[in-house]
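What you see is the complex with one protein chain gone and the rest in place.
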């Protein structure tokens, strides 16, 4: 029996509508390189997340040079990127400038799949006019990813103002009872604005995938809906 | 100045696509009656959630008799219910029989808005064949509400098998480290299956509202999407 | 040596500007009666908090009849109540109807000391217009007690809109990650709106006392301020 | 659509009585520089908090030279500082020498707004005479900011001795069950001394803002108080 | 092999200086009766703790009548009680009247072993003069059991004022962040007053046993101390 | 009396079936060297765990050279290693590549005792086919060590598919609500698949020891089983 | 589509070596009855756990009379019970009398599958001789289920004394920092005695299932072990 550290999930695209991404923060350079090599051989493209600058720089030159790396979000594209579609379907909204690394991870993930985004930043509710000024603009997007830390009041307020799908991402920035984002997470989950959904703390990638699922649904013409009956 | 305990959110439907529901568990009979009276006067219909049987029975007769009460989910309809649409767009899937009160709250909420559901119950992963037997059936629904307690492995496994929107609801049933559903919640948030979203523990109502937001998006023809650009 | 279960704090009024109140929830009927007897003998008036209806009814008749009991807030006045001052200095604002028992405890405490309050209820941010409609009215009060549970976004939003002292009271109502009010507490403490202060969960009494301290300051003409120097 | 990372809250002074401060710990040098540039162009002054020495030194020379940086509190003033008023209205009291960085943040924030402070340090209750020796001095200030870590008994004892507004700041220093200040926070919230209010752990800035709100109230002659009535 | 539910620890007195006590709250009436019968047969005396009134009343008459039951502390003596020694060696001090059931458990345990106690109650630090008035009296006792809930500042302040052994007992009474006594426990453990020791929440019995260990040491003439060397 | 920092547990092998291992992460180089010297003198072999590369390199040359060090698992063998037995009795299965350091610790521990392992890696349930493809292979092993982080759904699913002993090891990798592996631990403990047992987070060594206990039992012919009777 | 609340896991016995048990605490009488009816029709036997006495008494007579109910453990057998095997393979050991309901659940589960147990109770380490007296007896069993609450030191001490498989069950009894068994659970997981495994708090059923897995392995002659190789 041969030891295989890596078992790629080769048909995820067919099953869930998008490929497997590679979470790099817990992987060694050797493991990441092996994964890139495997993708290269198979002719697959790859999305890498949480690839620290220091990891990126340590990659073998032949892979590093073929990677589109973005430092703020710590994301990388290996292989070809889809052409952006004509219209932006997703608005990525942040409460503060500290949330940008997370929101950019969402944006980069969506771009990787050819989905356009509008970025509307620093509109937290402490200065409510900033959000109210732009709420009509935000309302026009069918999907809104709302990124917020601290008390994360933004998704709550937004969820009460618009009818779009609101996917909230709590962020970990801050100190004291912020508790690494746990307070933001809990605040969103107990939001009085109904139907706001949430993903793991700092998980911009996960929020983008949730948006992709909504777009899967929207675009799917072939889905045949059975009649529901109790 | 007059003291007003209640300030109904009268135009929520226009803003977010569905009305305000009345969470009854923390309200007195007097408060619930006042809310019903107000709705009656205005000619509004109402959805009541977490209305315990004992509360329901204590309501004034003129309201109790005009209410469609369902005991398992502790939900009630006041006023007319929308005609169910021809097709079920949402599958509500549970891991175990203990999750039924929560899943039924989701179903009842969706029905209130005329959205048909299919209920697929007791397909937790401990007996994996139960889920695999029905996965093709589930896959056909654009939206899946997955209700699970304990370790809540069901949404994880499901999220890896289908491309639909997966809205997970952790439930509180169980003992020991179940911790009132906190373990289930955290397990879902850390799921390896990307794009699974979550609502508060036992919040079937919230999951249904999230589904309504997705259907808002799907049905909206009038939404004009601006072009996204960084 | 004689055992003394009770040692009244007889000069608290002189030290901190208001009397000791009696927290009843952890006291026996015998203990509460002894405290009332002591106050009666000394000619003191008393504020009792968290006096359950069942406790109130179990008190000896001679005390029960001389008590002004309010059931929603579980507060009682023993002895004479101060004449309300001409103007209301404090606005007590709640996010939802479930917060009324807590807000009323604050109101009753303030009334006991002759401080008038305006009660502005059910203006949580899920229906933002409810708050915006009344923000100018609220702004006119030098002190605002903001009572909110769940994600407690109200004090955050309010703190960003007005210059008054904002004393927030998290409440325990709700389920799941509400965690008995801990989420609301933590959300307020991490609010982006600066200078919002907080008291213990459900502690309407404490918020009222904090307001009294602010009024102490405001009213005190005799305070001589030393010159500050580093 | 252009991506805007920063949306300054330009009229906060008018709304809440003091400007927006810039929390630097989660911002990049590029972001801080952009904010300074914006303020420079607009002719605004700025308060920066949690600006680490290493961040300060990395700022572009033209901004670094125009900044009044204080290392212990990690605060910086950009632009002109208000003239200190004749009298100190706030006493900043600490339990131990480890609390100085936090208390100094409060002091620096107040100074930025022209509010004088007296600093009374290292008077924790383990050596009770240290506090009792100075309690008359402290009592003379209308507002007391009490900074304490570990078991934070200082605000409790102080709150029982004086009638001033007591704003407590729990600090994170210590080890074991100190839990990053959570024990101090919880101890203050459960203090038997009524009317003590609290802000986030290590949040000297927030305590100062709360003090500013009290001074807003004190100084405001133009506020018209409506008559309170139930 | 015969199933034996109960294995009494018959020589604990010889090993640790005091007998095994019977914690009743988790035992059935049948189990408690069996233990009493066993003690009766062996001619042993017994201390029972956390024996609820309802349990006491349900005991078989022949045991109930031979028991000295005290309702506030839920303790019972079976068999003869030691003559109290001439001098009280232990002061049991409480912060509030809500702490009496716990302090009385300590007192009753000590009495069972013939150790006299002085009870000094309701001297919490919110009214500091109450403690300062009696500190000289307390100082005279070699051992002080300090019982306090909420923020439990009493043991901290006391530990800084006296040289006696201070055994603190956190209590669970209160609401909100009191967290069933966890805040009090943590506050005591982080006390700045050095050498204060603590036992489990509400564990008056354990505090008394700790006092007995100190008295073991004090009274033991036969202990031969080896020379210490590193 | 001489101070002895180290008291080796010299007859553990006889008592529990395997030797004491040396947990190095909390030991100084001096302490580890002293332990190695003692083993050397006694002619004992040793297993060292959590020996960081930097610690390994700092060991005195005479020991370092006689050590078989493996970097990924941070384990080292000192002295002779048992011959592997002909058949592998244990399958070590991981959910992802991030779990390899933990699984390798289990493998290295088992190898030290001459127990062969099969390593089956990266078969987490997000790509369920990866596990289903290999389930028959896994089923053939009497003992399965299942290593998984995040939501740790792998042991749950596996426990429902096979009859072998399943020893789960939660791992700490990940971010947000992963909480250092606590979520994985809790998810496993609440697994619906009955009879799955668990060890501490990241404790590959402990899982291997549990497997050794099962093999103790399996191999022991000399154990005489008494007849059970209630 | 028909709603099916219950999907029995009909071939669990073939997959994992024992049947599905029915956890009753979260089920209604109607649900339990439906499950019994289904089993009756299929000719299956059933194990019911956490069936409260009040639930048992509410069952329809035709089922209640055919059930072997045991009140202490809240377990019930429906259908025929396997003949106990000649030898007891499992020792169930408890620390105190409060742990009996949990240990009995384990015993009853094992009996249901024809596995004999010896019960050795009340041998907690506070009276260490109680354990040492019986350790040779315990050592003779290949599998030991150790049930303990509070600090759960019993499994630790036992794990250091014997070579058997030690399956620990933390229990929830006690007060204060016991935290519903969480302290016991954590203490076992951090035990210095290697190879002790653990199941959920109060989960006697799970411990028995783990024992069944070990016995599966022991008894299986048909398992063919592949050769392990890295």
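Each chain gets a letter, A, B, C, D, E, F and G, in the order it is written, and its residues are counted from 1.
Basically, contacts are C-beta pairs under 8 Å (C-beta built on N, C-alpha and C of every residue); 3 or more make two chains touch, one makes a residue touch a chain.
Here the structure is a predicted model, which means the values were calculated and not measured.
Which of E:67, E:132 or E:197 touches the hidden chain is settled by the complete complex: it is E:197. Only one residue in the set F:9, F:37 or F:136 touches the chain that does not appear here, and it is F:9. Take chain G: the residues that touch the chain left off the picture are 95-96, 124-128, 150-153, 156-157, 159-161, 174, 176-179, 182-194.
Across the interface with the omitted chain, chain D contributes residues 88, 97-98, 100, 118-123, 126-127, 129-130, 173-178.
Annotation for chain F: contacts to the undisplayed chain at residues 1, 3-7, 9, 11-12, 20, 23, 25-27, 31, 50, 172, 180-182, 185, 200-203.
We adopt the following convention: only the chains that are shown with their structure count from here on.
Chain D and chain F have Cα centroids separated by 50 Å.
The centroid of the Cα atoms in chain D and the matching centroid in chain E are 43 Å apart. The residues of chain E that reach two or more other chains are 1, 3, 126-127, 174, 176-178, 182, 185, listed in rising order.
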